[in-house]
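Questions regarding the structure given below will be posed in turn.
For this depiction, one protein chain was excluded, whereas all remaining protein chains were kept in their positions.
Up next, chain A:
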Amino acid sequence: MTSVPTPLRDIAKVVRSKNAGPFEITLDIIFKSKEDYEVVKESGVITKELISRLYNVPTQAIITFGFFDLVNAVKITLPRPRVQGGVGETDMHAAQQHVPLQEIRIPWPAR
């Protein structure tokens, strides 16, 4: 079966970012079905190394990284680039830091 590189924004049901307290940011990728989730998980594209590159954090600083089968979701929690709401804040709720994830390309079965 041929596959085409497809961005996560065309695959996932939810790709979002949000504060998890004032010192952490958490990223969720939730899939429409177990099948879609499994394809993405099996692809091996989403790794700690990729997240480290996209968010400029050392892999050892990543607080949570995992594929969670029970909820068909990937969850990643990182230290916040700055403490929430201080001088220099750009995103109080960290609600718009998910875009690099949307653009991750997964080899997807051609339809």
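Here is the rule we go by: a contact is a pair of C-beta atoms (placed from the backbone, for glycine too) under 8 Å apart; a residue touches a chain by one contact, two chains touch by 3 or more; residues count from 1.
By our rule, contacts and distances are computed from a predicted model.
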Per UniProt, the name of the complex member that is left out, chosen from "Extracellular solute-binding protein", "Acyclic terpene utilisation N-terminal domain-containing protein", "ATP synthase epsilon chain" or "Peptide ABC transporter permease": "Acyclic terpene utilisation N-terminal domain-containing protein"
Hidden partner interface residues of chain A, rising order: 14, 18-24, 26, 28, 30, 54-56, 61, 63-64, 66, 68, 70-73, 75, 77, 79-81, 83-88, 90-93, 96-97, 99-100, 103
